[in-house]
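The complex appears here without one of its protein chains, the remainder shown in place.
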Amino acid sequence: MKKIIPIGPYHPLQEEPEFFKLYVDGEKVVDIEIEIGYNHRGVEQLSTTKHYDQVTFLVERICGICSTSHPFAYVNAVEDLLGIDIPTRAKYIRSTIGELERLHSHLLWLGLAGHFIGYNTIWMWSWKYRENVCDILEVISGNRQHYSMFKVGGVRKDIPKEIIPQIEKMCDDLVPVVDMFKGAVMDDPVIHARLKGVGVLTKEDAIKYCVVGPTARASGIDIDVRRDDPYAAYGEVQFNVPVLYNGDVFDKAVIRILEMYESIRIIKQCLDKLKKEPEGNIEVKVDFIPPGEGIGRHEAPRGEVFHYIRSDGSNRPVRHKIRAPSYVNIASNKVAAVGQTISDAAITLASVDPCYCCTERTVAIDVNTKKEILTWNDLIKLSQQKTEWIKKHI
Amino acid sequence: MNMKEKIIDEVKNKLKDKIVDFFRKNDKRYYIEINKQNIIECVKVLFEDFGFRFSTATGIDCENNIEILYHFSYDKTGEIVSLKVKLDKNQPEIESLTKVFSAAEWIEREIWEMVGVNFIGHPNLKHLLLPEDWPEGKYPLREDVI
Partner (left out) sequence: MGLIKKSLLKSLWVFHLPLSPCNNCDIEILDTLTPRYDLERFGIQLVGSIRHADILLVTGVPNYKNWQKLKYLYEQTPKPCFVVAVGTCACGRGVFKDSFNTPCNVDEIVPVSAYIPGCPPKPEAIIGGIVKLIDTLRKKITTYL
């Protein structure tokens, strides 16, 4: 008998409300319907009522986890429209902030993924180390999230020489931690059994759904805006783009762990350059924005952020289009989750890091009787029980 | 560098007679205006023949018409080619791209509810971001409705 399991729209664990309707036949997910819009605040329309400097702060408030990605893509778009180049020091500061954010975002995802498969230890540990990254961001910008570092034409604050050793120390301390997580994921037979072959997004589907970021790179699509269309300091630093080919949840987790090493590498190169550059020269003055259009992109922790700006010469954009990476990645769940068991659905839906979704308000409803069968707690329990079972039988 | 010029030149050659207007913003950003009848054909050329990735689409309410920009990204060299289509404001309709790639499904629903463009052949044209009971004919991103 076909049953429906709605996941969402409310989930106390965190973040945006989204609504997944899983159609299940026994244990198997046969179809999935995704409903979004519980989080729509009309930013695109609001943006046309604010002037160019204010929009930086508005787009920062689209998402809290990747709160630098949207201003990053936005300033790229306006600078593309203007055709200006920013000072070298500002470029390196931008990249540093962008990579620090990637570190904290990937640690956050790793913790939540651990929680979903029943490894709460991973959750607590990775969030513990994430605090160190947040502290550094607070030292640099004055706020743990929403750093407000960017402006059109440069950055708002400098990174003074005195705090650079502090950032370097944090990076050095983080390497063994990432090593530990790598070991915990790569060597643990339970995680292998639990994540390998689960939620596979094939390369063909990935191309059809045009997914971006780690989701695409785990499916063998070699894209990274930082390398393909260099902006800020990314053209001047060395880094690798890890690509894996299985497209399952395991690969998505491994990709994120490998990316953390690359982020640390980029931050260190940026800091080395910042030490040599003279302080203070961090912005060019922009007083007039001519009519025209501009496109800016940034490789956020979840993939490509896309901003399109059209100006008519006034001090406000006439159109501001924003495309976040989760917008395309979440849609790909439609193929990744189908064919899985219910106990794998939670981690599959989570694996694209969809600015996460939907804990606890999950109820399974029998289509005929409208009676609740499963709550979200049960679903997590199911998922965690499966891990326990594998542990015993391995 | 050769490679870069090559891909946009190849696109230009292939679309030759369909290009109404061509605008090069800089090395990485190109805007190509086409007629709305040719949209499926042009998109197929970009997506299937050249391997462009569909980034997103933007619907803009201009003074005299409604513009839709389909942004395609070429990830090997990092160009963005935007196909521009101008639609009649009184009856904005265009062929849906969902038969070419699935990624167009959500963005077309969004443009439909925000700007009011009808996508012909879309399998599931209903509200994406706004509630189901949103008043009909009230499009938030149209200039005249605020």
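Things worth noting here:
Letters A and B mark the chains in the order given here, with residues in each chain numbered from 1 onward.
In this section, a contact is a pair of C-beta atoms (placed from the backbone, for glycine too) under 8 Å apart; a residue touches a chain by one contact, two chains touch by 3 or more.
A quick note: this is a predicted structure, and the numbers were derived from the prediction, not measured.
Interchain touches from the omitted chain, evaluated on the whole complex, reach A, B.
Residue A:R144 is the one among A:R144, A:R227 or A:K268 that touches the chain missing from this view. Considering the full assembly, A:I65 is the residue among A:I5, A:I34, A:I65 or A:I97 that touches the omitted chain.
When the whole complex is considered, the residue among A:G26, A:G42, A:G83 or A:G313 that touches the unshown chain is A:G42. Interface note: of A:Y74, A:W127 or A:F181, the residue touching the hidden chain in the full complex is A:W127.
Listed for chain B, the residues touching the missing chain in the whole complex are 130-131, 134, 140, 146.
In the full complex, chain A touches the hidden chain at residues 9-17, 37-43, 45-46, 49, 57-58, 61-65, 67, 108, 123-124, 127-128, 131, 144-146, 355, 359-360, 375-377.
Keep in mind that, in the parts below, only the chains that are shown with their structure count from here on.
With centres taken as mean Cα positions, chain B sits 26 Å from chain A.
Chain A contributes residues 36-37, 40, 42, 44-45, 80, 83, 207-210, 222-223, 225, 228-230, 292-295, 297, 304, 306, 308, 310, 318-319, 321, 323, 327-328, 331, 334 to its touches with chain B in the complex.
Touching chain A in their complex are the following residues of chain B: 25-26, 28-29, 31, 53-56, 58, 60, 69, 71, 73, 75-80, 82, 101-103, 105-107, 114, 127-131, 140-141.
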